[in-house]
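Below you will find the structure I want to go over with you.
Every protein chain except one is present and positioned as in the full complex.
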Amino acid sequence: MSTIQPVVLFFVLGVLAGVMKSDLKIPEALYKSLSIFLLIAIGFKGGVSMAKYEIMEVLPIALSMVVLAALVPLTAYPILRKLGKFSQADAGAISAHYGSVSAVTFAVGIAFLEGVKETSEGYMVLIMALMEIPALVTGTVLARAGAKGTTQWGKLLHEILTGTSIFLMVGGVIVGYYAGMVKLVSPLDKMFMDLFMGVLALFLLEMGLLASARLQVIKAKGPFLIGFGILFPLTAGAFGAFLGAAFGLSLGGAMMLAVLYASCSYIAAPAAMRIAVPEADPAVSIGASLGITFPFNIFVGVPIYYEMAKFFKGMVA
Amino acid sequence: MSTIQPVVLFFVLGVLAGVMKSDLKIPEALYKSLSIFLLIAIGFKGGVSMAKYEIMEVLPIALSMVVLAALVPLTAYPILRKLGKFSQADAGAISAHYGSVSAVTFAVGIAFLEGVKETSEGYMVLIMALMEIPALVTGTVLARAGAKGTTQWGKLLHEILTGTSIFLMVGGVIVGYYAGMVKLVSPLDKMFMDLFMGVLALFLLEMGLLASARLQVIKAKGPFLIGFGILFPLTAGAFGAFLGAAFGLSLGGAMMLAVLYASCSYIAAPAAMRIAVPEADPAVSIGASLGITFPFNIFVGVPIYYEMAKFFKGMVA
Amino acid sequence: MSTIQPVVLFFVLGVLAGVMKSDLKIPEALYKSLSIFLLIAIGFKGGVSMAKYEIMEVLPIALSMVVLAALVPLTAYPILRKLGKFSQADAGAISAHYGSVSAVTFAVGIAFLEGVKETSEGYMVLIMALMEIPALVTGTVLARAGAKGTTQWGKLLHEILTGTSIFLMVGGVIVGYYAGMVKLVSPLDKMFMDLFMGVLALFLLEMGLLASARLQVIKAKGPFLIGFGILFPLTAGAFGAFLGAAFGLSLGGAMMLAVLYASCSYIAAPAAMRIAVPEADPAVSIGASLGITFPFNIFVGVPIYYEMAKFFKGMVA
Amino acid sequence: MDSAIAMKRIEIVIDEEKLKELIGILNDLGVRGYTFIKSAGGLGSRGTRRPDDIFFEQNNAMLILACQESQAQKVATALRPKLKEFGGMCLVSDCYWIEGPPVSY
Amino acid sequence: MDSAIAMKRIEIVIDEEKLKELIGILNDLGVRGYTFIKSAGGLGSRGTRRPDDIFFEQNNAMLILACQESQAQKVATALRPKLKEFGGMCLVSDCYWIEGPPVSY
Partner (left out) sequence: MDSAIAMKRIEIVIDEEKLKELIGILNDLGVRGYTFIKSAGGLGSRGTRRPDDIFFEQNNAMLILACQESQAQKVATALRPKLKEFGGMCLVSDCYWIEGPPVSY
C-alpha cells in the first residue's frame, strides 16, 4: 500500500475546522487567487513537458480519449434515472458533473506520482481541458432531450470555452509550451512548479471547509448518492486505466487518465449547468461531487487508480 | 552586539507609512492570507523537526514549561492592579495578553536564530500553542473572580481551542510531523519553509501600519504602560531563559522559551477576552501589546533574550 | 532578433480574456497584493545590487539623469498641444504621464535582460523612483501655468512622495541595501527575487484585462494617440539610450535608462494628476498609456531599446 | 404613482452573525422577499462597530423588506421580543411597490 | 424641515449583472444622480441569492435615486416593462432633500 501524501491532510484539517465550528475562514480573494494559480500552474507544467513531444504525433490519441470520455455521462445517466430515481434534469446535470473533471483531483494525482517518482504525459492537461466539452454537451442533451423551452447552446458553449477553468489551463499550456520551446522555463518555474504543492495545500484546506458544509445538503438521497459517488468513479477509473494502457500510455499516464475519467467537477460544471439546465438542483450535484467523490478520490481512489494502471499495463504487456 | 535582521526593517517601513500618512494600504484579504500562511508555516516547521525526536521523551518537559507559563499572568496581575491602578477586568485581560504569546515575535526569534546559525527544539511550537490555554484561563479567572454574571467558560474554551491561531499551528505541526516521518517534506517546504521570511516581511509591514495606528489610543495610562510594556517582558524573558537553561534546552531553545514568555498576544487573546471578559477595554491591552511590547521585542528584546540564554546556559554548565 | 519573453504572453492572455468576454476576474485584493510585491521586489533587487557600489560615486550621475528626465514632458507638451489639439490641462496631464515611468515596463525590461544574460546598475531603481518628481511637477506646471485657481502643491508633493509606488520602491531599496551590506540577503531573496517573474506573470495577466477594457475609451483622438503612443516613446527611448551610453552606463544600464524614458505611468501619475490637474480627463491619458504605449513597449519597444543601447554604446566606444 | 401598490418598508440593522437567525424567523413568518447587505458598520447602544477593524470584526447587516401592511404588522409583532436580544434597530416606513417585477412580497 | 425640497426616493434591487443596463436606461432618462451598492443578497420570486457562495455567485445590486416627482413618474413608467425582465423590486417613497450639496437630482 502506498503512503498518503502529506498534502491531502490539509483537506482533513479543513473538514475538521468545519466540523469543530472553528472560526477559521479562508478569504474569498485567497480562494480565487489560489485557484487561478493552480489552473495556470497545471497548464504550464503540462505545456512545458509537451514541448518535448511532436504534438502532431500525439494529437489523434489525445482526441480519441477525449471523445471516449463522452461514454462516462452516457453510462451515469441511466443509473441515476432508474436506480436513483432522479428527474431528467437532475440526472442529466449530475451526469455532466461526473463526465467532467476536477483539476484539484488531477493535481493530487500529480502529487501522488511525484511521491512515487513517476511522471505522466504532459498532454494529459490538454485532455483534461478538452474533456469538459463532450461531458457538458452530452449531459445537457440528456437533461433537455424532449424538454420544453429552448436550450441556450450559444451561451453554454461560450461559458465552457471562455470559463475561467479552461481558459487558464489552455493559456498555461500555451505559455508553458512556448517557454519549453525557447528554453526560458527557468524563472517562471520557481513560481508555477516549485510552489505547486504548497498552494495545493492551502487550496485543499479550503476544499475541506467547503466539503464539510456541503455534505449535510444531500440528506434525502444520501444512501444512493454515497454508493454512486464511490462505485461510479471506481468503474470509470477502471475504464480510464484500461484505455490508457490500451493506448500505450506510460504507467503514470494511464493512472492520470483513470483519474480524469473518475474525477468529477464542482466548479466548471455547476457554472455551465446553471446556464444549460437551470431547472436542475445544484445542491445535489455539488454535494455528491464535492462531499463524496472528491474526498474518496484523493484519499482512496488515487492509489487504487495507480494499482489499476499497473494491472492493465501488465495485461497489455 | 548582533546585527538587526533586515526583515524587521519592514516593520519600520510600516510605521513610517502610518506616520507619514502614506496612502499605502495592505488589503485585508492579504493580511489574513499572510497570517494563515505564517501560522501553518510555523507549525509545519516545528512539526518537521519534531519528527526527529521521540515525542514521549520530551512531552513531560514541554508540559512543565506550559504549566509554569501560568506564572506570567499571575505576576502581571498584581502589578497592573496596584501600580497601574487598572480595574479588575482590565488587569485580568492585560495579564492574559502578556501570558499569551505572539506568533510573529516567535517568527522573528526564529529568523534571528537563522541569522546567527542556531536552531531550536521543534516542539517549541507546540509549547507556544499550548501556552495559550493556561494564560487565557488564568487571566479570565483573575478578571472575573468574585464578579457578578456567569463566565462563558464553554464558549471561551471553544474559542481558545478552535480559534484560527491554535488550530492552524497545531494543524501545521501534525502535517509537518507526518511529512517528516514519511520523508515527504520536500515539495511542501518550497512554500512553507523557503518563503517564510519573505511572507514575514510583508506581514511586518502591515503590523507596522497597525501599530502606528494603535499607539495613540493609550494616552491616559501612557507612561505606566510604556514602563510595563518594556520591563515586564524583560523580566518574563529572563525567567524563560533561566527555565530553558535549567531544563537543559539548547541555546536556541532557551532563547525561544524566553521569547515565548516575554512576548504577548494581540490576535488570539483579544478575541478570547472579548468573549470571556467583555467589560475590559480592548484598546488598552492591544495598544500596549502591539504598540509597545511587540516593537520592543522584535528590535531590542530578541537579541537580549539571546544573551540571557547564553548567560543562563553558562551558569548551568 | 531577440526572442519574446514567455512572461509577456500572459499580457496577451489577459487581452484575449477581455476580448472573448471570458468570466476570468482577478480579485482586486490579488491585484493590489501583486503590485505591493512587485514594487518591494524591484526596490529590494536594486538595493541589493547597490550595496556593491560606493553610493557617493554614482549619486551625481544618477541625479543628472533624473533632472534630464524633465525634458521628456517638456517635449511631449507642445506636440500634444499643437498636433494633438488637446486642452492645456489634458496636454499637461498626458505629458506628466509620459515623463513619469511604469514599474511594470521596468520589470519586463529586467526580465528581458535576464533572458539575454545581462544586468544593469542597481541604482536604476532609485532613478526610477526619483524621476516621478520632475515629471509630475513639470506636467503640473505646464497644465496649470496661467490657469485660474490655486494648484494644491502641498497635497501634490505629499501624494508623490508618500504614494504607494515611490514609498514601497524606496523602502525596498533601503531594506535591500541594508541586507546586502550585512550579508543577510539570503532568506528574503527566496521570495523577492526568485518569485519575481512568476508574480510579474500574474500581474501582466491582469494588465491585459485592464488594457483591453481601456482601449475603447480613446475613440475620438484615436489615430493621433496611436501615433503619439508609439513614436514618442521611441524618441524618448533613443534619447535615454544615448544619455546612458554618454554617461558610461553598462549596456544593460543604458537600455534600462531608455526603458525609463520611454515608459509611461498608469498608476502613480493618474493619482497625482487627479489632485493637481482635476480638470484633465483621466480616460485619455490612461487609455493612451495603458492601452497603447504599455503593450508597445513590452513587446516591441524593449528589444528595440536594447538595440539602441548597443548602437550608442558602440558609437561612444 | 400609477400602477403602484401602497406597502410597508421594514429596515433592520443587526449583528451580521445574527442574520441567519433573523432570516429563519422571517421564513417562518412566510416572508417572500427581502434584501440584505453585509459588512455594515455603525454606532448604537453597545458602542461602535467597525467592519474593517482587523482585530475585532464586528460587522452589522442591514436587511430591507417590502411587504403589505398586514404582513408588516405580523413581522413587527414577531420580531419585537427577538430584537431585545439582537439589539440594533428596526424602522418601518411607507412606500409604493412599482408593479412590474414578479410579485415577491 | 426647513430648506428641504419634497422629492421622491426610488429604491431598486436587481441582479448585479443587470446594473449596467439599468444605469444605461437611467442615463437615457436624464437622471443626474444615483447611488448603488453591490454584493447584496436576498430572497425573491427566483429563490435566494447569496453574495458569498463560492460556487454560485448570485449578487444583487441596490440602487437608490432621489429625484423630483415628475422625473420619478417618468422613471417608473420607463422601468416598468424592463423590471418584468429584470425581476427584483422597485419601491418609491417620499423624502426631503436637504439643501446644501450641489444639486444632482
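Which chain is which? They are A, B, C, D and E, in the order written, and residues in each are numbered from 1.
Heads up, the rule we're going with is that a residue touches a chain if its C-beta (ideal position, glycine included) is under 8 Å from a C-beta of that chain, and two chains touch if they have at least 3 such contacts.
Computed from a prediction, not measured in an experiment: that's the story for all the values here.
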{"item": "Interface partners of the hidden chain - shown chains only, full complex considered", "value": "C, D, E"}
{"item": "Which of D:Met7, D:Leu79 or D:Ile98 contacts the chain that the document leaves out", "value": "D:Leu79"}
{"item": "Full-complex contact with the absent chain, from C:Ala69, C:Ala91, C:Ile160 or C:Ile286", "value": "C:Ile286"}
{"item": "Absent-chain interface as seen on chain E, which is shown", "value": "1-4, 7, 9, 23, 31-38, 64, 66, 93-105"}
{"item": "Chain C residues that touch the omitted chain in the full complex", "value": "28, 31, 210, 266-267, 270-271, 274, 282, 286"}
{"item": "Touch list for chain D against the chain that is not drawn", "value": "11, 13, 37, 39-46, 51-52, 60, 62, 72-73, 76-77, 79-84, 86-94"}
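Going forward, only the chains that are shown with their structure count from here on.
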{"item": "Starting at chain A, fewest touch steps before arriving at chain D", "value": "2"}
{"item": "Distance between chain centroids, defined by C-alpha means - chain C, chain E (Å)", "value": "41"}
{"item": "Touching two or more other chains - residues of chain E", "value": "52"}
{"item": "Numbers and ranges of chain B residues touching at least 2 other chains", "value": "27-29, 33, 195, 271"}
